[in-house]
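Beneath this line is the structure, given in structure tokens, with notes to follow.
Note that this complex is displayed minus one protein chain, with the remaining chains in position.
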Amino acid sequence: MVACPPAGPAPRHAARWRGGRLAIWLRRDKLAAACLAFVLLVILVSILAPWISPYHPAENDFDMRYAGVGTPGHWLGTDGLGRDVLSRLMWGGRTSLLIGFLPVLIATLASVALGMIAGYFGGLIDDVIMRCLDVLFAFPMVLLALLLVGVLGAGVGSVVIALAVVIVPYISRVVRTAVLSELAMDYVLAARAAGASNFELLSRELLPNVVPPLLAYATVLVGIVIVVGAGLSYLGLGVQPPAADWGLMVAEGQQVLREAPHVTIVPGLMIVVLAVVFNLLGDGIRDLLDPRLRT
Amino acid sequence: MGRYVLRRSLAIIPVLIGVTLLVFAAIHALPGSKVLSIVGFQVSPEMVARIESYYGLDQPMHVQYARYMGHLLSGDLGYSISRKSQVGSVLAPAVANTAILAGTGLVLAVLAGLIGGFAAAFHAGSPVDRGITSLMLIVGTAPPFWLALVLILVLSIQLELFPATGMYSPRGEPNLPDLLHHLVLPALAVAAQPAAIIAKVARSAMLEVRGAEFVTAARAKGLPRSRVFSGHVLRNVLSPIVTITGLQLGYLVGGVIFVEVVFGWPGIGFQLFQSILARDITLTMGASLIIAFAFVFVNFLADLINALLDPRHEVQ
Partner (left out) sequence: MLNFKRFTMGLLFGLVLFVTLPWTVQAAEDKTLVVAIEANMPGFDAHVICSYALYREIITMYEPLVTTDLTDADALPPKLVPALAERWEISPDATEVTFHIRKGVKFHDGTEVDADVVDWNFRRVWRKGEGEEAPQYYTAAAGGASFWSDSVKDIRVIDKHTIKVFLKHPFPEFVRQLYATTCGSFFVVSPAAVAKYGQEGLAKNPVGTGPFKFVEWVPGDRIVVERFDGYWGPPAKVDRIVFREFTNMAAMVAGFRRGELDIIPAVPPDNIALLRDDGFKVATNLVPNMIYLVLNLKDPVLKDVRVRRAMAMAIDKETLANKLLTDAAEAAHSIVSPGSPPYDPEFRSLPYDLEKAKALMREAGYGPDKRVTMHMPNPASGSGTIAPMPIAMAIQSNLSKIFIDLKVETLEWYGFISLLSRGLQPDAQILPMPWGMSTGYFTRQVLHSKKQPFSNYGWYSNPEVDRLLDEATSTPDLAKSKALFAQVNQIVVNEDVAVIPALIDLSPTAYQPYVKNFVLPHENWFVLHQVDIEK
């Protein structure tokens, strides 16, 4: 994976977000702050797309086909059906972000459960869970996603489920490692001695220490998932036309790469920028939580 | 060492079996009647019967699976409806083609990654370092299909240096110079992501080692810079690089699938994509299994090489 998963545990027993700490971090790490701002901007524009996009994304205009970048009224040009690229970019953000966030969210929830159970209970349960995950690990991400979408049928829902399944093993492994190292810590032994039940241990003591290191990893994963999801859409297995989706837009523009490259390049750039931003943001979050890992 | 190899070899067998189970389950979960959905009105009852007997489609699931495994173990991957020939004969040349592309891509990735990473490390902190690191970040996170299209746009369409598709020119007999000419763009596209990561690791490994004590000690002893590099630095840097190169296979395979589709490179990724579109069960299964098995084996090899280079990594 691009990111090295966090190695050590959080430096204290109950990690707490403090507004003050967040502000200090943002002021110090300007790059992370910029990334966060960009992400929030993209999310905002996508949510508000129905109101602020200059055109409807499926609005054909046969007289304005392949208008170039900078055409008055169509600042990012139009595609083969005369549809405004900027509008489609805004609307496309909704699906692309959805395909980015939702699988990571689902996968994190599932992985935290799986990883904690495997790490905490150990033994046979651990073995079984890890063997199953090993099988999933045996597949390159793209292949597994392709197969799953092939089975579930093309569409946003299938892509979300497929991507979630694909990244579960990676997050689970990280969670499990974190649980294993936490289990050896004093506060766990103390809580056990005090008579805490399994459930109490898991939820009250371990969980808050396991989740924060995950945040950095999950953030980077969002970027990766956006890219793989765009790939599935590019292959025609994701969102179906005429819906706007960045990967789909790249595919639609291929035919006219020579004559109107902006139709393919612009949505692709959007994907790249967002992926880079999430990557940097993830690095920033990791630095926030454990500056020792900074390279 | 021998025991390690044995242990690891045994460990991958259940994984491989699990892989076949997953692929089998996935394919059989495909919606609609498998035979009707893949068969047009041009297929004879003889062919339909052949498909059905190959799968034993009327049998319970475990019998079907056993049958499939039996065929698999004897090397029979089944008959491809959309290609009208044995899956094996369709995929064998595809595997070779992908090996050529992936191999070249990997070599390029290692070269570019090492050069870029070391250059960045030597000039750590300078604009050169920042430039290389930023470039690697972009190239490493960009979707491979988009990178491929950008390469086509610039190097094929605008500069007219390279062809945009295929493995050989449609005209004339396949020959090596023609192959190399067609190989450049796809190999670059495939190499991009792995190169970026190798560069990152090479850079940090280099930085770590340079500051390490034994280097200072060796320099103090009066050894020339190059001896320090080859004798001490290189060996310590190599290990994490090889590890990470092994991990790059995941990216390589994923990238290869997209790059093959964009360039129409007739490799196994391209075949997989076509077979999914054509809803050709046997071909999809065959391609998936080959890719997954290859992935497992090469990871296994990477593990072994790693253990060879640094016995400390053996203990897990």
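For reference, chains read A and B in written order, and residue numbers begin at 1 within each chain.
Note that in this section a residue touches a chain if its C-beta (ideal position, glycine included) is under 8 Å from a C-beta of that chain, and two chains touch if they have at least 3 such contacts.
Values in this document were obtained by computation on a predicted structure and should not be read as measured data.
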Which displayed chains the hidden chain touches across the whole complex: A, B
Of the residues B:L22, B:L77 or B:V90, I need the one that contacts the missing chain. B:V90
Kindly state which of the options B:V5, B:I115 or B:V298 is in contact with the chain not pictured. B:I115
Of the listed residues B:L72, B:L135 or B:L277, which contacts the missing chain in the full complex? B:L277
Thinking of the whole complex, not just what is shown, which of B:S169, B:S204 or B:N306 touches the missing chain? B:S169
If the missing chain were put back, which residues of chain A would it touch? 58-60, 62-63, 65-66, 80-81, 154, 236, 240-242, 252, 254-259
Contacts from chain B to the absent chain lie at residues 36-47, 82-85, 90, 111, 115, 118-119, 122, 156-157, 161, 163-166, 169-173, 175, 177-178, 180-181, 184, 226, 229-230, 264, 266, 271, 274, 277-279
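We take it that only the chains that are shown with their structure count from here on.
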When centres are defined as mean Cα positions, the distance from chain A to chain B in whole Å is 23
Using the touch definition up top, name the residues of chain A that touch chain B in the complex. 1-2, 131-132, 134-136, 138-143, 146-148, 150-151, 153, 223-224, 227-228, 230-231, 234-235, 247, 250, 254, 257-258, 261, 264-265, 268, 271-272, 275-276, 279-280, 295
For the chain B and chain A complex, residues of the former touching the latter: 14-16, 18-19, 21-23, 26-27, 29-31, 137-138, 140-146, 149-150, 152-153, 157, 197, 204, 207, 247, 249-250, 253-254, 257-258, 261-262, 272-273, 276, 284, 288, 291-292, 295-296
